[in-house]
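Take a look at the following structure, please.
All protein chains but one are shown at their positions in the complex.
For subunit A:
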Amino acid sequence: MIDSASGIAPAAVVPPQSSTAQPARPATPARKGLSPSARRQRRAAWLFLAPACLMVAVYVLYPILTSISLSFYNWDGMSDKTFVGLANYVELMHAPTFYTALKNNLIWLLLFLLSPPAGLAIALYLNQEVGGIRLVKSLFFAPFVLSGVVVGLIFSWFYDPTFGLLAMMLGHGIPVLGDPHYVTFGIVFAALWPQTAYCMILYLTGLTSINAEQIEAARMEGAKGWNLLWYLVLPQLRPTTFMAIVVTIIGALRSFDLISVMSGGGPFESSTVLAYYMYDQAIKYYRLGYSAAIAVVLFAIMLVYIAWHLRRMLRNEH
């Protein structure tokens, strides 16, 4: 895959023919008698890993555990923590905002899944050899490299009811970001812009690696258009589709920047999602224990997904 996408081709590196027969990987040493070289290699393995492990342990693993334990406490960040058991979770179950956030997360997820098909459509449209197509493809991809803050600012302005582009196109202004019914949809629409660009580039790369002979053969048989796409091209693109869906789901659950910039979770917390709700509770109201409980819920939702993904990946390894 990578070979076709760029000049990066590890396989092209010609290995010097090693004359030694049987270059087996360091065999698992028998019992005590580690050979000196095996021992040296084992030490090297851990030394190479140590700095990365240390950083990940301090900044990723330890915080996860701390957050989980913190969710059973009441804490404002300054005075002493008090243990409250499951009280934070109970309160969460009774907080209307929690359900708003959950519902919005679901809306994000469902609407975000439009980006793989949209990306595929654009990729099919651009998968031609005409002059300047490379530049066109890159420009189509450009929104993806913009920061969420910039995309958020661009679209806040696009939606502005007095002088925004949308108001101009419709002839009258709709306060998209000020209306609890529209605000989430408005933000998701903005977020779809870079996400579709991302899926498009995945599909464009995927399309370069499909089997051209099969397609030609099917064409000889008279297959074309939708049939060809549905029965021949899409099955070959399955790994790409899987990937596009993976990154889209993660993207949807991570949504924070756009909400923060465009609406601040408002109006009346109607556009909040778990990620933003959690941040708000911690930073604005200093309710760190409660906020940690929200984070744990988000983590639990994600965990199902991480576990599924890891299993699939490790199975492919063996």
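Everything below uses one rule, namely that a residue touches a chain if its C-beta (ideal position, glycine included) is under 8 Å from a C-beta of that chain, and two chains touch if they have at least 3 such contacts; residues count from 1.
Criterion: contacts and distances are computed from a predicted model.
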* Under which of the names "Cytochrome bc1 complex Rieske iron-sulfur subunit", "Copper-containing nitrite reductase", "Sugar ABC transporter ATP-binding protein" or "sn-glycerol-3-phosphate transport system permease protein UgpE" is the non-displayed chain listed in UniProt? -> "sn-glycerol-3-phosphate transport system permease protein UgpE"
* Sort through A:L92, A:L109, A:V183 or A:L298 and give me the one touching the missing partner chain. => A:L298
* Structure fact -> Cross-chain touch to the chain not pictured, restricted to A:L86, A:V149 or A:L170, is A:V149
* Considering the whole complex rather than only what is displayed, give the residues of subunit A touching the chain that is not shown. => 1-2, 5-8, 10-11, 13, 15-18, 20, 23, 25-26, 28, 37, 40-42, 44-46, 48-49, 51-53, 55-56, 58-64, 66-67, 70, 77, 124-125, 127-130, 132-133, 136, 138-143, 145-150, 152-158, 163, 165, 168, 193, 198, 201-202, 205, 207, 210, 212, 215, 224, 228-229, 232-233, 239-240, 243, 246-247, 250, 253-254, 256-257, 260-261, 274-275, 278-279, 282-283, 288, 291-292, 294-296, 298-299, 302, 305-306, 309-310, 313-314, 317
